[in-house]
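Note that one protein chain of the assembly has been removed; the remaining protein chains are unaltered in position.
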Amino acid sequence: MAQFMTLPQAVAENLNAGDTAAFEGFTHLIPHASAHEVIRQGTKDLALVRMTPDLIYDQLIGMGAVRKLIFSYAGNPGVGLLRRLRDSVENGWPNRIEIEEHSHAAMANAYEAGAAGLPFAMFRGYLGAELAQVNPNIRSVTCPFTGEKLAAVPAIRPDVTFIHAQKADRKGNVLIEGIVGVQKEAVLAAKRSVVTVEEIVDDLWTHPNACVLPGWAVTAICLVPGGAHPSYAHGYYPRDNASYIAWDKIAADRDTFLAWMKDNVLDSTPEDFAERITHLRAAA
Amino acid sequence: MAQFMTLPQAVAENLNAGDTAAFEGFTHLIPHASAHEVIRQGTKDLALVRMTPDLIYDQLIGMGAVRKLIFSYAGNPGVGLLRRLRDSVENGWPNRIEIEEHSHAAMANAYEAGAAGLPFAMFRGYLGAELAQVNPNIRSVTCPFTGEKLAAVPAIRPDVTFIHAQKADRKGNVLIEGIVGVQKEAVLAAKRSVVTVEEIVDDLWTHPNACVLPGWAVTAICLVPGGAHPSYAHGYYPRDNASYIAWDKIAADRDTFLAWMKDNVLDSTPEDFAERITHLRAAA
Amino acid sequence: MSVTDFTPDEMMTITAARALKNTDVCFVGIGAPSAACNIARLTHAPDVTLIYESGTIGTAPTVLPLSIGDGELCDTAVTTVSVPEMFRYWLQGGRVTVGFLGAAQIDRFGNINTTVIGDYDRPKTRLPGGGGAPEIASSCGEIFITLKQSKRAMVDKIDFFTSFGHGNGGDHRQRLGITTKGPTLMVTDLAVWKPDPETREFTVVSLHPGVTREMVQAECGWTVRFATKVIQTSRPTSTELSTLRDLKARTKAAHSGTKNGEAS
Partner (left out) sequence: MSVTDFTPDEMMTITAARALKNTDVCFVGIGAPSAACNIARLTHAPDVTLIYESGTIGTAPTVLPLSIGDGELCDTAVTTVSVPEMFRYWLQGGRVTVGFLGAAQIDRFGNINTTVIGDYDRPKTRLPGGGGAPEIASSCGEIFITLKQSKRAMVDKIDFFTSFGHGNGGDHRQRLGITTKGPTLMVTDLAVWKPDPETREFTVVSLHPGVTREMVQAECGWTVRFATKVIQTSRPTSTELSTLRDLKARTKAAHSGTKNGEAS
């Protein structure tokens, strides 16, 4: 049953050094506030899972919190490469992270299999793709009816998944709407889950088939308005594209990066996110 | 791209003798009007697929239209057994149908695999269940990571799927809401699809994550108000429970059954369904 | 009937209801299980999560559904998902603590048959089949069973293993690689049964008020075993009884509320 608590408390209670953690959100509803809280608490040695590692994983990697990355597309969407990730992979700064690389189809199926309680996911994929040769976790199964060989990858089962959602009701039922990504699967695949929300309401008043996580399937809920900034929360505030563009320069240099992290993460709090979206709400 | 047409035309164009056909609807939105049209057109030798064969399959079987039944629960929900199905299986009247029997989990996964373009579905099922010994289409695959043995069944790929839905817009996009069952999967798994709807509207005006089939993924759309009677259409009319209870007596005797079929199906038209729900609309 | 009198059927439903905890997530079979689960929700377990295989999660109907997919199950649910999702993410995902099943035929080890009476290929009676039961029986944390006793229903040897209980008893489940508990409780109109810790044979642990050991044996097709200490089931409270009767009255009114249509 979901417990309502502060984000620092939720991170402290649910994430341990060495854990496998997923922070999901497909361009939309990316849990920035949670990632920043993890950086502030200094949790290390994490195996991070995410289809589309972008700014938050660049930040976690650059701050040395990461041991391993499981992913399928690591870029700054619409802008370019992730410079802190590159610095780690190419130069080993601050440490050389281990890479387990998949395609989107593989990751999406692997989360789905995790949510479904299966040990592996099966799909028609990786045909002629070289990843199958460099990643030993890409194997195959044979259809017992047609003999077709299909790709197989292990289910993703994080110790903890962090997501951001539009709202929760007072019983802890969580509503995600718009581009819903793999968030439902990522939460259901995980042992524990932390959900930050824009608001807590009396009733979700939504469509019967909307994407809703029942309160009893969630571990912790934290009210963090703006917690997805600079990504967006459909119905609340748009994407802050300028921040994504600015990140490219900030991350280009180790010192600039560290200075920015001190000002905007280490010396900040979850409450600061509300202010970061004021100008966006106005523009929406 | 979905074509708008009459139900007789849609059935004539999309269902052939010998076809494998699915009529789906999980208690809700059962395509009664389509099944009755098939009976009127006298299409024979059908392999019928349905998780929960109920009145319509009792009727199709009793009228001798069926060669084979693939299913997981054959009952009159809340009332009892299917007497025409029993007469076929137990006494061979009017013909002895072939049975391929699964569990709900297997059928749901098999439709899902069909929609996903896979040759088979894999799930944790049939443990200790005797169906695995009488159905040669229940096999197994072994997880290439953990060694766990999982159940495997062939994907369901009907020649044609019939469903009933709340509405379509003028581009043929179809909205299903409430208890959505396996309808989306059954349509996407099929080569062709016929969708009867309560109404055709300018705009679906629904939630972004509602269950919608894009017009280009559907073959034919037919306006048949009341077409799910005596099952129900959420937001339009409730379930006509009395008709389900009455069916038990009607189907108990071959002659009573045939007389009822003549009056209510053979001598009727799709337009008659609108009238059958007038008293229900009033009650809702 | 005064509020202190009650029928065996009422005793059964109320006793079954008592077994559910407020924190349970329960996969509800239709018929007797549905009544029991909703009585639990309307009495001591207001927050129990009821799931029907039609995809409705956290539903709270004001009347009992005639089918597992009645509209009210959706109207009152926290959310309604597709049937594939229901079986994949929610049942197979291991999120259901209790599966509540009825039975057409059951044996002493909680194995259930709802498939055929007689031979599978040439059945004497073709029953509806397993539906969700085979995987409910293996995926839920534990299984509660409720049924009205009769020699036809409680048999020495079932005709078909639709869903697996404790098989031949002992550690048979574990030997098949099943990690869940299986049947842990059976509530009939006469008694409460629990599996023996060693043999897993269902054993009477409690007799409903006014019921004797002989009455239980008379309606059971195998030689009944009784626990060392057999207690008496607590009588229904007036709250339990009035809640159940109100629910049944509302249900009856609702289901007879539609006229018989001209066609079905």
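Should a chain be cited, it is by its letter among A, B and C, assigned in written order, with residues numbered from 1 in that chain.
Definition applied: a residue touches a chain if its C-beta (ideal position, glycine included) is under 8 Å from a C-beta of that chain, and two chains touch if they have at least 3 such contacts.
Every value quoted in this text rests on a predicted model; they were computed, and no experiment measured them.
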Missing-chain contact among A:89, A:200 or A:223 belongs to A:89
Logged for chain A, residues touching the omitted partner chain are 26-28, 32, 51-52, 55, 71-75, 77-79, 81-82, 85-86, 89-90, 101, 103-105, 108-109, 111-112, 123-131, 134, 148-149, 178-182, 184-185, 211, 229-230, 232, 234, 238-244, 246-247, 250, 264-265, 268, 272, 275-277, 279-280, 283
Using the touch rule from the top, list residues of chain B that touch the missing partner.
-> 1, 112, 115-118, 173, 184-185, 188, 208-210, 212, 214, 216-217
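Here is the rule we go by: only the chains that are shown with their structure count from here on.
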Farthest from chain B in C-alpha centre terms, which chain would that be?
-> A
In whole angstrom, the CA-centroid distance of chain A from chain B equals 39
Centre-of-Cα separation between chain C and chain B, whole angstrom | 27
Touching two or more other chains - residue numbers and ranges from chain C = 74, 80-81, 88, 92, 139
Which residues belonging to chain B are in contact with no fewer than two other chains?
-> 123-124, 148, 178, 180, 211, 234
